[in-house]
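Written out below as structure tokens is the structure these notes cover.
Apart from one protein chain that is not included, each protein chain of the complex appears where it belongs.
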Amino acid sequence: MATAPAGTLYRGREGMWSWVAHRVTGMLIFVFLLVHVLDTSLVRVSPEAYNAVIGAYKNPIMGLAEAGLVAAIVFHAFNGIRVILVDFWWNGPRRQKLMMWIVLGLTFVLMAGFLPRHLGNVFGGH
Amino acid sequence: MTATLSEPAAVGEVPTFDVTLRIRRFTPETHGDEAYWQEFTIQAHGTDRLLDALHKAKWDVDGSLSFRRSCAHGVCGSDAMRINGRNRLACKTLLKDLDPEKPITVEPIKGLPVIKDLIVDMEPFFASYREIMPFLVSESQKPTKERLQSAEQRERFDDTTKCILCAACTSSCPVFWTDGQYFGPAAIVNAHRFIFDSRDDAGAQRLEILNDKEGVWRCRTIFNCTEACPRGIEVTKAIQEVKRAMVTRAY
Amino acid sequence: MTTIDAPRSPRMTRTTRRTTRGNVEMVGWLFMRISGVVLVVLIFGHLFVNLVAGEGITGINFGFVAGKWADLRWQIWDLLMLWLAMIHGANGVRTIINDYAEKDSTRLVLKVLLLTAFVTTVVLGTLVIFTFDPCPAGSPADLLPSFCTA
Partner (left out) sequence: MQIHQYDVVIVGAGGAGMRAALESSSRVRTAVISKLYPTRSHTGAAQGGMCAALANVEEDNWEWHTFDTVKGGDYLVDQDAAEIMAKEAIQAVIDLEHMGLPFNRTPEGKIDQRRFGGHTAEHGKAPVRRACYAADRTGHMILQTLYQQCVARDVEFFNEFYVLDVLLDTDLRDGTVADGEEVAVSGVVAYDLATGETHVFQAKSVVFATGGAGRIFKTTSNAHTLTGDGMALALRAGLPLEDMEFFQFHPTGLAGLGILLSEAARGEGAILRNSEGERFMERYAPTIKDLAPRDMVARAMANEVREGRGCGPHKDYVLLDLTHLEPAHIDAKLPDITEFARTYLGVEPYTEPVPVYPTAHYAMGGIPTDIDARALRNNTDVVHGLFAAGETACVSVHGANRLGTNSLLDINVFGKRAGIAAAAYAATAEFVPLPESPADAVVEQLEAIRSRASGERVAELRAALQQTMDANAQVFRTNESLTQALADVKALQARYADVHVQDKSRQFNLDLLEAVELGFLLDLAEVVVTGALAREESRGGHFREDFPSRDDEKFMRHTMAYRHGDTVTLDYKPVVVTRYEPMERKY
């Protein structure tokens, strides 16, 4: 069935896309967490080793990635709360779309507060 | 019935326009094991539903085009299909609401085996339905008259009694697409209908069944089901209520 | 989630459905939610202290970490965060594997991988937090937290 024409993408709405994003961010954070524990473990090796790796986090490219990761966590966290409200608050299912926009809004606001500070640190030199 | 295009449209006359349907076809007996797209351009009227257009394509152009349908007004659940990327009933979808300027994509619902064109094998769907004990179980002695039930008690499960088993919800659920093992929203909706019926005594058993690893816990609150349901059932809400009933029962 | 394959028949009919009545899935589901709520506090606190307060990311170095972990409360904080996040994440990934792995064998391989990663990471992380020595002998003093001078 190799060349069968592809069907179209299902045109889901807020609920589906927020789920996709939740899943992707969750996966991303998990992978990062594995790495993060590993690098932090270097404190057991020697201060030099740890500082060397941490140094790597401080270069601009990693700084940007770091910002992305924080955004992912923030979104995942807020959307997680949304999912919990959908599950436990009686009116949650009816308000899910609104809540999805609130999640995006909060993520945006939080990142707007965080990014200048963080990027300032990353690019601002010492 | 000749075309009346040349005559000027009378006041209040329903406008006539051309639409193109882009239909995903699968006819293993004649075109091999691969699906293909076929386009039909037909004339439609302002009040026509997609089902009317499909009929025109079948009746006037290509009789081999196959799809299920019966009631033609959204009560029998035969004609759930994927229209412009979303699950809907062809008989409840007006062409004029679909932006007839662009071709309308029509595909079979997803996640169930396609047999021919828009016809899928519904058996797995009904199998899930049958498994949740979709019938009233009452251990109490039957009175000679009706059992009493207050209007409020009845209201508790009214929403989920509307289900017509069209599978629009289940086949819109990304979790169901993955392996087809998830019970799916329709089965849960029908369990809900009985779990919250004051006359029923088998709620605990149904909750037990849906506590399965393919049961309610696979729902990731994606809401495609709720969006797709042609009967306007708040499917995700029903699932949520079942989940909560399960948690409260366990603790 | 991208394009649609030709729909597959269900792998098995309902009569052969492997039922796991019992509350494993429900406990998992509840745990995701409870741990989620706790993690919001833990992670946001962690991010704030590490990336926002003080000098932000530029301030992170051995000395910073050692300074934190000298305090039992931060030790508990991070330990809890490690465990909860790892269980939460691993359970999440398990769901994802269940959803997309088509063959039982692939599923098994992926789950073994996941389990290995989970165990190593958790064990490693826990050991690090508990056996951590903020003032390793023989290290240059300027890399160490100030209280090591003693």
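Observations
Just so it is clear, A, B and C label the chains in written order, and each chain counts residues from 1 on its own.
We take it that contacts are C-beta pairs under 8 Å (C-beta built on N, C-alpha and C of every residue); 3 or more make two chains touch, one makes a residue touch a chain.
Note that the structure is predicted; figures quoted are calculated from it, not measured.
In the full complex, the chain left out of view touches B. Residues touching the missing chain, restricted to subunit B, are 1, 10-13, 27-30, 47, 49, 58-60, 62-64, 66-78, 92, 94, 115-117, 119, 122, 126, 129-130, 133-138, 142, 144-151, 154, 157-158, 161-165, 194, 197, 199-200 (touch as defined at the top).
Here, only the chains that are shown with their structure count from here on.
Remark: subunit B and subunit C have CA centroids separated by 40 Å (rounded to whole angstrom).
Centroids of subunit A and subunit C (each the mean of its C-alpha atoms) stand 14 Å apart. If you average the Cα atoms of subunit A and of subunit B, the two centres end up 35 Å apart.
Along subunit C, residues 1, 4, 6 each make contact with two or more other chains. Of all residues in subunit B, those touching 2 or more other chains are 35, 107, 110, 174, 243, listed in ascending order.
Against subunit C, the residues of subunit A that register as touching in their complex are 1, 4, 6-10, 20, 23, 26-27, 29-30, 33-34, 37-38, 40-41, 43-44, 46-48, 50-51, 54, 57-58, 63, 66, 70, 73, 77, 80-81, 83-84, 87-88, 114, 117-118, 120-122, 126. Contacts from subunit B toward subunit C in the complex involve residues 35, 107-108, 110-114, 120-121, 124, 127-128, 130-131, 174-175, 178-181, 208-209, 211-215, 217-218, 243, 246-247, 250. Interface of subunit C with subunit A (complex): residues 1-6, 33, 36-37, 39-40, 43-44, 47, 51-52, 55-58, 60-63, 65-66, 82, 85-86, 89-90, 92-93, 96, 117, 121, 124-125, 127-128, 131-132, 136, 139-140, 143-144.
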